[in-house]
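Everything on this sheet refers to the single structure shown next.
Apart from one protein chain that is not included, each protein chain of the complex appears where it belongs.
Chain lettering (A, B and C) follows the sequence in which the chains are written, and residue indices restart at 1 in each chain.
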């Protein structure tokens, strides 16, 4: 008989839906050690909550998050609300002894993320940097760990969207400092930074520029960064909402002594790989269709050539988290990793303000 | 209060899993008019059944399909077993007054499919030609209906897999006539034929060749077809399990007077489109990333650039079927369409035996 | 001191220009054993001839081809005129003791090509099946000869153009039997057939269909073929001028036991290669950018990444021919290969008329 895990989800937007799906689907693709109880869905819009709870099978709804995070019949609080609310909710949930899962970016400042990390210390926690669990990205990590790149020369990351330049689109919380804390550096580049730190190790220093294209906005519409990693490689990062034609280009390329890897979320079923150790006349980039028997998550989802998609990254993150939880293991990325990303963000923002290089501790 | 719809699923293999997922997920992405009861899972392997039922939430299990299809507490029977068993099960379920859903190919002969079509006449039914519901394929259909191709010259379809050439792979029901009725013509080309008939209209005549590469097999490892469509266009079809490097290339290209369309399941989030009415110096093929607000199923799944995958084709088929059911509308593809595909298969097989052209009634 | 080689070129159209360029450029990229004298350019349009001769450095012009092919100061006759004229000119040139080079298709019937082959027997000769000398295609040949494919299962060739469907385009010699002898089977599919016979060996039998889309034309606008090769592999060939969106898609794919190769003239600098002997989790198609030091013609043209194009296929053919000539070696493809292609064309045309399989001797 499996132990119950009673879940409260705070958030009823797009992310709330993606998380709900993960809670529903994790048990179908992972051999879960818990019986999930989708106890309560919490949000501000009562009407929408009822409909959403009915669709996704949340037993109850609530508009009172402080009450929710301290309910005795809740074991785990999953936070999927605008960035500026993360810290208060996560710290309250941790104080109430809950397991805490939080959407990215973890916080809107490194001061916040430091407090959050401290608050969950000793408690299971996770940040939803879901793109680590794209099977192709997990495969990249494995190949790097196997030494297939050798010494790394260049790490190049882009997260390019285009909707900033859509005059018909109403402003939302993502386009104001009051809702999001920052613009693309928090919303998009934190994904790139988490992957970079995971795949290529610590950053030593950054030089950044930030720009707002839209009149009247108080957040960065574009952020560009040059960087040096501790391993001696050079980094470049770019995030923007003004890259016309880019629906959701979350991409990286890594050039190493022995090979090169590349990924783009718009083609998320493939990992690009160039093996420089092959005979030169046979060298070329491959786009590996991920899903072969030995690939990450191949045993969880469908067969090779029967591809999975965006939602599966949340399912895989949750499946892995619950496995680690049951084994008493630390899960990554947790709040510590989320805080590490915020430190990089802080250095980027300082650098942009300063117009010079800033070290990362 | 929604009406209950009590479902029995027969099949515990890969397709049983894909169907189970669709039953679980349809209500999350479609506003279902029914409350689904996943009543009973039926199969031959009792041990596997219990595990699978527990994972996917089937209330009961059974190894006695004749009993299952006539249970009074079952409204709908969903058949996902080897091809040779389809006819008997579907006819029994129809005789018991059930709604019947059946995996493709509908049957192993057009005699069978004719009997099956007759058996379900007047009862709701469906064949799982799920690839019509790839959003990109549905978009192709819409664009054709809008007249964007004009007169069609060429329709070219391929369904290429490679696993026939894997000596380490044990034989399974798909590689014997006793289990599958035929080889690739039934397993793969029926998908291509259903799409062709849907997208480009009736076939008039075919000329085919079939070949078995593996010693000792009694099914076709490869089938090639040349064809004439009623609309005057020329067709070519190829299905094989010996296309080294092709994981699951279910592809078509259509060349018309005003434009061309192309699709490949290995890149299922995109539809290729060449608009020949544009100024010549700006003409080029586009790969439309499907998911924009007005695209098929955009309102059901995630946002543009947050792609869905293989499993969603089953979910969409089921969502559409249940919608049609509630409105009392005929659903396509049903057994009639499944039978029409079998008539084409029969002509192909006759042509291959004969070495000449065979008309399709 | 190099021996002089005095050349007469017959033809002042697009091909005449491509050949002129080859005569001018061969010595720049190949260490030619001859001093080329571009003696005389022959055609029907005197005014155009003068301009063209001035541009490309032909010493003289003539409108009298019978006189030209028997001039004592001409060693080699290069024929680049409409197909129906090839036989008479080539046979006359051979009778006059000249080295004979002829555009493809060699002839408009296998009777003609048989006579042509007989006429040049013992004399150096060449057919301009220039696409063998695309570096990527030559690399494919080398890889096949190295055994990288193993047993071949499928050979698939397409030569797709779109200009048949251009109502603004005036008819030309290519769209009439009187000028071209046939439609796409001669103009396009002969390229595919020559490559197939070279890369995959003899054809055993073919089954074909031909179709004319345009009212009033007496040639095939589209030809489709299914085939069996002597090596047991299945073939399919398609040529058309109604493939909207295809500028010049001269493509092939070969699926073998150990790997697969692919090529498309619209991307002529790359060879696609799938190595099925690699570990399965690293398998994927590569697009090899041809030009590495050990690749065919790498020593002749520019550096890797500094690509060559269409015209270089003519230059390479000529460079190779002149090398073979100086060494007294037989060159391929010569008239014998051109005749072999015509035999396949004859079988294809017979099959299309007959509606059944036709063997190739």
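Note that contacts are C-beta pairs under 8 Å (C-beta built on N, C-alpha and C of every residue); 3 or more make two chains touch, one makes a residue touch a chain.
None of the values given here were measured: they were computed from a predicted structure.
From the options B:1, B:215 or B:282, the residue with contact to the chain not on display is B:282.
When you scan A:37, A:267, A:285 or A:311 for touch with the missing chain, the hit is A:285. In the complete complex, the hidden chain is touched by one of C:167, C:216, C:279 or C:305, namely C:305. Listed for subunit C, the residues touching the missing chain in the whole complex are 14, 18, 20-21, 24-25, 27-28, 55-56, 161, 247-248, 265-269, 289, 291, 302-312. For subunit B, the residues touching the absent chain in the complete assembly are 139, 270, 273, 275, 280-289, 292-295. On the side of subunit A, touch with the chain left out of the figure occurs at residues 153-154, 156, 162, 165, 207, 209, 211, 213, 222, 224, 226, 228, 234, 236, 238, 240, 242-246, 255-260, 274, 276, 283, 285, 355-357.
We adopt the following convention: only the chains that are shown with their structure count from here on.
Centre to centre, using the average C-alpha position, subunit A and subunit C are separated by 54 Å. If you average the Cα atoms of subunit B and of subunit C, the two centres end up 42 Å apart.
Residue positions of subunit B touching 2 or more other chains: none.
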